[in-house]
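Note that this is a trimmed complex: some chains were dropped, and none of the rest were shifted.
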Amino acid sequence: MIRFTTGGESHGKGLVALLEGIPAGVPLVAEDVNRELRRRMAGYGRGARMKIEADAVELLGGVRAGATLGSPIAMLIWNRDWENWKDVMTPEPDPGGAGVRRRRVTRPRPGHADLVGMLKYDREDARDILERASARETVARVACGAVCRRLLGEFGVEIGSHVVELGSVKVPEGVPLPTPINQAADQSPVRCLDAGASQAMVAAVDAATKARDTLGGVAEVVVRGLVLGLGAHVSWDRKLDGRLAQAVMSIPAVKGIEIGLGFEAARRRGSEAHDAIRRGGGDATGGFARRTNRAGGLEGGMTTGEPLVIRAAMKPLSTLRRPLETVDMDTGEAAKAQSERSDVTAVPAMGVVAEAMVAIVVAQAMVEKFGGDTLAEMRENYDAYLRRLNRRREQLASDGE
Amino acid sequence: MIRFTTGGESHGKGLVALLEGIPAGVPLVAEDVNRELRRRMAGYGRGARMKIEADAVELLGGVRAGATLGSPIAMLIWNRDWENWKDVMTPEPDPGGAGVRRRRVTRPRPGHADLVGMLKYDREDARDILERASARETVARVACGAVCRRLLGEFGVEIGSHVVELGSVKVPEGVPLPTPINQAADQSPVRCLDAGASQAMVAAVDAATKARDTLGGVAEVVVRGLVLGLGAHVSWDRKLDGRLAQAVMSIPAVKGIEIGLGFEAARRRGSEAHDAIRRGGGDATGGFARRTNRAGGLEGGMTTGEPLVIRAAMKPLSTLRRPLETVDMDTGEAAKAQSERSDVTAVPAMGVVAEAMVAIVVAQAMVEKFGGDTLAEMRENYDAYLRRLNRRREQLASDGE
């Protein structure tokens, strides 16, 4: 069973991730993780911090001589700016409180965890909350996702994402998806696959920057090369759709999730909302094919073998340079919300984080179905399943003659 | 910790639900559950089965003399039609296989778990899959939700839902939400709060019926009376937004989830997408109020004290009376998908199921925060928290003078 846990504050010493359940023998080097960490830092509309941070992972456990051991994979990503924050964020008691009192946040930002966190955890300084509620935590998720992606790559699974909406700019319908998606998407400053929309999105970011405002958007994650039958219909919490929804909705600022047609499916009639079943396709789909993929690769909470398609809607960042109305928690008076960071949009990065979360859930489902303590064992079990699907396909073919 | 598990097949003897972690001393009678089971069966556009079934719960464990014991609540809902299905669904070996072979399903329905399930579980009869993938399983979820609702009611929490979209008919924006929502919504044959939209939805159902087609739609669940601070921002899987998303996305046929503004938030600028913080409000919000509730009652994965608003998009049912194209698994030839059920739409029922899933997740979060082995203990802890929030409010008030 794959599990992961993360720790660390945004301006603390660093972030930690522990990823359990990856089989032994998966080739893994730091660069596999670092590549993804860099992708997360990119994207037009990011602020100053992304220039400070040049995230790189330190593999602390679970990997030896370039391959996983089957033990928990322990990863550290140091915060480069720690020296400047040391006195503010030190774990040590600060008798005078001089350091801790610096950079205190008392004007909670609407849309962030600040206010609720201060009240729930009974704190006088919103920093005690925002340091963990920060999107920086997603660095650790991306690290875990990168390892899962490495595992999935061994089974020919490709995970990519692209931005389909930013501000009010939408990608045109039916934009073709290249293979691999990320190679193309990463070329665009906003990770958009359509050149025209990409330009318009950049312009929207510029306009929002000028207006000292922020922008949200929608990213789409696409997983190709999945075998049919991951997940299960048998119990509510084994359904892959629900598990993916939790994983992606838990990304900071995500407020909506769609699988396949998503909300559009609700507007169609049944005759236009499903994917007719035909003969065709390879072993991974058991010899069946669909001309459409309205289901987004999931039926009954299980993969159909068609690409998994999941979209996440991100609200605009809640830290504006033209700050929102709030209350100063020290004085009780109306005030302007404090500023902590200055990205205009983080939708491209969110897409990368969503890829990571999807990678983790899909890897989890793979390990559940195929078991195995080593990559070789898992692959052997996987191949046996493909053979079984193939036998069924051949049986069907001869029946159908 | 509240957990629940369900068992049983659609045409088996019955359904079972086991709900663990409800404190002792919560008043509970079968009618609390039956009321919700009846609400689930209602809704314009349902087929023949809803007339056969008149679901009622048998409380088998965990309840004594009208109150919970703290032990697992065991609930049974018998399937009324069992006698007609006995030979098809019997757990006993069927040497001749005569019974089992009756009603075999070999033409999988696109959009349902049939095909994937047959291949994944290597079965010759899709009935082995569809009996559990059936929406009938949600009866057991509604039963669990009803108990959680009873618990939440003790804390003044009201959970309701209404249909905001059915087919292509949308409820007008800004339709006012009555209190309680369900009293009004349950009056409408489609559980829609707007009379005009309600009529149009009924007409849409009639049209779809005539066209032998099916309709999807969107239901909105609203939870009022929640205290600020349920859920937590500290780890990805403690965030309430993700947990709600999983719970609701796991409902059969749901393909999209929104919290608060949802996808609309992605289209707005930051200055128009958050909820300015002001003084006001009662203890449950710590003395703060918002004029808007764009966040849908959740910031940083925690409740803000504003109503929780979550929408679920349901695709049209995949069993059409004008069946979709498929392949006959016995012959390998193109065929028309088999029919199993004949609802035209189940969106109103889906809203009721979504209420149940939300009730379970919210009750879970309440028990996590307030602990307690009895309702009285939980309430005492809850009240102490309110007092603390109130002290903070008073402090703020005196600061603000």
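In order of appearance the chains are A and B, and numbering begins at 1 in each one.
Note that contacts are C-beta pairs under 8 Å (C-beta built on N, C-alpha and C of every residue); 3 or more make two chains touch, one makes a residue touch a chain.
Predicted model only: the values in this text are computed from it and were never measured.
Shown here are 2 copies of a single protein sequence; counted across the entire complex in this file, the number of copies is 4.
One rule holds in what follows: only the chains that are shown with their structure count from here on.
Each chain gets a centre from the mean of its Cα atoms; for subunit A and subunit B, those two points are 26 Å apart. Interface of subunit A with subunit B (complex): residues 5-6, 108-117, 119-120, 122, 129, 132-133, 141, 165, 167-168, 208, 211, 213-218, 228-229, 232-237, 239, 241-250, 252, 254-263, 265-271, 273-279, 286, 288, 290, 295-296, 299-304, 313-318, 320, 322, 324-327, 329-334, 337, 347, 357, 388-389, 392, 396-401.
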